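For this view, one protein chain was removed and the others were kept in their places.
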Amino acid sequence: MTENAYLIPLLPMFAFVMIVFFMRWNEKLSAGFSIAMILISWVMSLVILFETLGRHGEPYEIYFYLTSFVGINLEVGFLVDSLTAVMLMVVTTVGACVEIYSVGYMKDDPRFSRFFSYLSLFLFSMLGLVLANNFFMIFIFWELVGLTSYLLIGFWFEKKIAADAGKKAFITTRIGDLGFIVGLLMVAFYAGTFNFGGVFDKVSAGLIPAGIVTVMGIFLFCGAIGKSAQFPLHVWLPDAMEGPTPVSALIHAATMVAAGVYLVARIMNIFVGSAEASMVVAVIGLITSFLAASIGLVQNDIKRVLAYSTVSQLGYMIMALGLYGYDTAGGHHSAGYVAGTLHLMTHAFFKGLLFLGAGSVIHAVHTNDIQEMGGLAPKMKITSITFMIASLSIAGIFPLSGFWSKDEIIAATLHHPVFLIVTLLIAFMTAFYMWRLCFLTFFGKPRDQHRFDHAHESPRSMTWPLMVLGFLSIFAGWVAIPWLPHGFSSFVFHGELHHASPNIILMLISTVVAVSGIVLAYFIYYKEKISADKLAEKFRPIYKLLYNKYYFDEIYHLLILNPILKFANFMWSFDAGVIDGAVNGTAWLTIVWSNIKLWFDTWIVDGAVNGSGWLVRQGARILRFLQSGSMQFYVLFILVIVVVIALIKFEFIRIDIHWPVITVVFVLGVTLLGVLSKLAAGSEDAPSSAKQEE
Amino acid sequence: MGFPLLSSLVFIPIIGMLVVMFLPKERHSAIKWTSTLISVVPMLISFWLLWDYFFNYAGDAAMAYVEGPVSWIPILNIQYYLGADGISIPLLALTGLLSTVSLLASFNINFRVKEYFAFFLLLEAGMMGVFVALDFFLFYVFWEVMLVPMYFLIGVWGGPRKEYAAIKFFLYTLFGSIFMLVAILILYFTSEPHSLNILELRATGSAMAYSLQMVCFIFFFIAFAIKVPVWPFHTWLPDAHVEAPTAVSVILAGVLLKMGTYGMLRVSWPMFPEALRSLSFWIALLGAIAIIYGALVSMAQKDLKKLVAYSSVSHMGYCMLALGAISSVQAITGCMFQMISHGLITGALFLLVGVLYDRAHTREIAAFGGVGAKLPIYSGIMVFFSMAALGLPGMSGFISEFMIFVGAFSALSKIMVGISVLGVVLGAAYMLRMVQRVFLGEFDQKRWGGLTEINFREIVTVGPLMLLTLWIGIYPKPLNDLMAATLENLVNLMAR
Amino acid sequence: MFYYLGLAAVLFSIGLFGVITRRNVIGILMSLELMFNAANINFVTFNKFILNDGLTGQLFAIFIVVVAAAEATVGLAIVLLLYRNWRGINTDNVSIMKW
Partner (left out) sequence: MEYQLPEYNLLKMLPEIFLFVWALVVVTFDLGTKRKTGSAVGYLALLGLVITGLILIFTGYGRGFGNMFYNDPLALFFKIIFLGASFMAIGSSFGLTHQKIINHRGEYFALILFSTVGMMFLSSSNELLSLYIGLELTTIPLFVLAAFFKDDKLSVEAGVKYLVVGAFSSALLLYGLSFLYGMSGTTDILLMKVNLAVTQLKFEGNIGIILIMTIMLLLAGIGFKLSLPPFHQWAPDVYEGSPTPIAAFLSVGSKAAGLAAFAKIMVNGLYAFYDPVMTPNDWGILVGVLAAAAMILGNVVAIRQSNIKRMLAYSSIAQVGYIMIGMVSFNELGMSSVAFYIFAYMFANMGAFAVVAFFEDKTGSCQIESYTGLAKSSPLLSAAMAVFLLSLAGIPPLAGFLAKFYVFAAAIKMAGTDGAYHWLYWLVGIGLLTSVFALYYYANVIKTMYFSASDSPYKLRFTAPALTVILIGLIGVFLFGLYPEPIMKFASNIPASLGFIID
């Protein structure tokens, strides 16, 4: 089965093609078909997972050349190792759940089947990304994922914000990809191949200078920054919530945004090669995580809160991976890699669940604002229960899966006190805002009676996926229970037997932190012992800062977007100036030379040859004067020219009294006489000729 | 030698032109169909050439299908000498395809039909000729012959400022080509025995004194650069594009611009290696400038067609960047890829803009919005090509740009390449702006309620371009193999 | 012979002067005749003094006289036309067409 892994992405592609060309008109059929396809690939990836387990995660690679020019090959192929297997599992599972879910959610949407075709396309590219065995392919699917996310965010493109959000997402990630491309170019140039294995060998063999490796790593990481919404390019993710909720669940929580993390994990060998690069990664992750968490504290849009929590969790993973790279480069042992990948998996499940739950809530009350919800728990049991499970999990409460992964992360930060403290702080904040969300949504008394009355539990197609994911977000983490002999950790490290040493104290600390966060939220938002508004009043500046997301969007608009647009406009005007300087040029010229025809100017001036145009026109004037129309003048002119040229030649000759000279002297004298007299005569009828000028 | 395929490529359209001339003026549909069918023949021939070349000749860099040299004007020993190799064959196919496509696309022309189609066929003949000529005189003749029908096509069937645009195009290009003429004459009299044979003159050119090489190179460069158009010479392009009727701007973008780069690859690059070496940096710099500049300017456009026009300035900038990276085969291959894919994509974009214009009678971007809801298929195709234009993987644009970057990165200053990579983002920016403003957002029901979906003929015109774009994007190997030998040979010549 | 040449030169110059300054077309024609005759004198002179082969110069002179006569006739005819159209033969009027 592993050798046929390429089928996994191709099945959704098949679904996409079929839907677009044949099934568009039959909604049920298209939905069913795409779901069937993703289920098949789910099964396949399950099989592959077990096969990989059987191989103890030995990588398995197949590829052939797409095209090859001198020096470098573009190849197509896939690589299955433990990481791939896990990711396949995650993607297919969440994908399947989301597709089933959206049957209910997208019901009676005019573009129902198109939605499913997009979903399938996305799954194709995501799975392809996961399976890719070289930088080139991963980049291709990387971009395709971006495209599909663009399409899906802007799915309801009649809404201007949705369209804007889509554009913003695409361009922002593209900026990240800029770095990615440069990284690829460096890879191609210095490593001479795109194949992961080849590149890693070159790096670990030290064939590439360390500085280059650092720069390369950082540039490649730019891609991750863009895709998984790390600081400073995190601004697009919250806006992306304008898309349909299933999309948010699938793309912007579980899979696509995780692609960045996946990339970092995939090319970890490069980071291992350079401590500096890894440090950068870690720091970026930390900053992001902190910022996002703090922003999430005060947001009121349910999906935005989730979005920020996603960003912060991604930051977690990135930080963990970075730390791993740093420590390993330093020769120490670190749990970061396991932590990152594990959290990647668990987070996919519970965050997916959270979003789907949020979706079903929104489906019920038709608003995103948690201030208008409340007390929904009795009305929609499954949703609320699963939602709370997920919240517990993300808060990291024993023994839910979130607990294990987060614990690993904290363990990874052990040797770096700053990281440790901030991480714990973040964990606290996470617990707090998640439970703020829960309390405000499901408990207390309804703040908007009208919406409350209409609220109802979602249809079955929506609740089943919730339950599946709920199950997973409870138990998925257990594969990594440290006491397991052949646990997750030993799986991701290809078979080398390796126990992440269980660290009871840490576990306790993290649990305490999490619980305290929950309790605080409980007191503020459930018991309302402490008034949130008072707090907000007390910390007004901080509150405003957080509420406005640190003013990132504004700053970007001010510093980057507007200047570029201005510059573009300036360029355009400059170009226009060059092109039809005719317009203004002519205006000026017609004032000066009003007697010249317009088109003559336009073409002479055009292409910025004013000068020559001016000369030409002057010349024309003189010639006009010469072409005076009086024949005697012509005669005179001929004569003058002859004499002048002759004179020019005379300089070369020694003058001795000799017969020809006399002749010439005569001729000259008489001619000059003639000239004078003619000019005298010409002065008389000067006015008439002047009239002719008009 | 067998059947003179290349000559037939050139002369069938001319015969077609004569046939069309003798058709009665009123029989519009007859004229349209005749000319289209006639133009199908060279298209098929060119495809067959592609096929045959790929399987029989692709191995070596020598000229295939050589016809002649037949002495034409012995006094100046001007010869009738045609040939095709890896760089001209794909362009021939492109020309054939685009000519037929744009003839199909110009069925909605309905005044002075006869002249229009006659001129169009003449234009096709000229383009084919440029790509197969191996004698400088012949090359120049075709180069110029093409101008006249173009002048008329823009000037008669063009938009409001057609006359200005037409004369501008004509004068600009003529101005360039006189430089080429001088350079040709200098080459002619330097070579011993006097010859105008492009292939033989390669030896002469590379043997010239440095200064003379410089002069000739610059003269040729001016001529070709105006055609490309390289950045400072580009100002004729937007006007010509905006004023020209749809089909003509398709040809203009799809084929005429390629002639500049083709000329560089065929003539001046292998001919004056020393001069090239000392100038390559500046050429690449011009390319980089063009990329950024074109992208920025097209970001500020309000007219759909102008936007596409400037985008092609930016895209040809990639070609120049690649041509600056003389030492790397990747870059040159990328350049060829870029030429072809730009031909396909921009051609299609112009076609689509034309489709919209026929229905809405405006190209003002601001005037539209939410068209996607009304014309799903049309918008789908348009979005597809916009994505291709902004270099989305899986489509030809990406492959070519990527090759160019890889090659240029190894051959040029890293900084320059880094900067020109910015073009990718800017490209995304202006294309998405356009897509969003036109197809997304609110739909103005009462103004655009009457818009009708893209019809079958128009889909037929765009379909093949779509398929090719995808094919090159997904499996570029055949095209690459087709050109590989020739291009390596070229690079070796440049490295002399 | 120098004197003859000088004479020719003087004639020529006078002719020039006349052509340029005369307002009257007849006058111009006459001045032209002067110039022709200057050339004649030259020819004859050269034939006489410098070289003494045959009569080429003389012949040339005779031919010139003939040609000049022909030109004069045509000229006068045109002058007649001029008079018919302008009621006068002053050259200053005859400048309708210019630039």
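We just call them A, B and C in the order they show up, numbering each chain from 1.
The working rule: contacts are C-beta pairs under 8 Å (C-beta built on N, C-alpha and C of every residue); 3 or more make two chains touch, one makes a residue touch a chain.
Since we're looking at a predicted model, the values are computed, not measured.
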item	value
Full-complex contact with the absent chain, from B:53, B:81 or B:151	B:151
Residues of chain B (touch criterion as defined above) contacting the omitted chain	72-76, 112, 115, 137, 140-141, 144-145, 147-148, 151-152, 155-156, 162-163, 166-167, 170-171, 174-175, 178-179, 181-182, 185-186, 188-190
Missing-chain contacts mapped onto chain C	8, 12, 15, 19, 25, 28-29, 32, 35-36, 38-39, 42-43, 45-46, 50-54, 56-57, 59-60, 63-64, 67, 70-71, 74-75, 77-79, 81-82, 84-86, 91, 94-99
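Basically, only the chains that are shown with their structure count from here on.
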item	value
Chain closest to the middle [Cα centroid of all protein chains]	B
Length of the line joining the C-alpha centres of chain B and chain C, rounded to whole Å	66
Chain centre separation (chain A, chain C; CA means) in Å	92
Mean-CA-position distance for chain B and chain A (Å)	32
In the complex, chain B residues that touch chain A	164, 167-168, 171-172, 235, 238-239, 293, 296-297, 299-301, 329-330, 333, 370, 372-373, 387, 392-394, 398, 402-403, 405-406, 409-410, 417-418, 421-422, 424-425, 428-429, 432-433, 436, 439-443, 475-477, 480-481, 484, 488
List of chain A residues in touch with chain B within their complex	65-72, 74, 136, 139-144, 147, 150, 154, 157-158, 160, 163-164, 166-167, 170-171, 174-175, 177-178, 181-182, 185-186, 188-189, 564-565, 567-569, 571-572, 575, 578-579, 602-603, 606-607
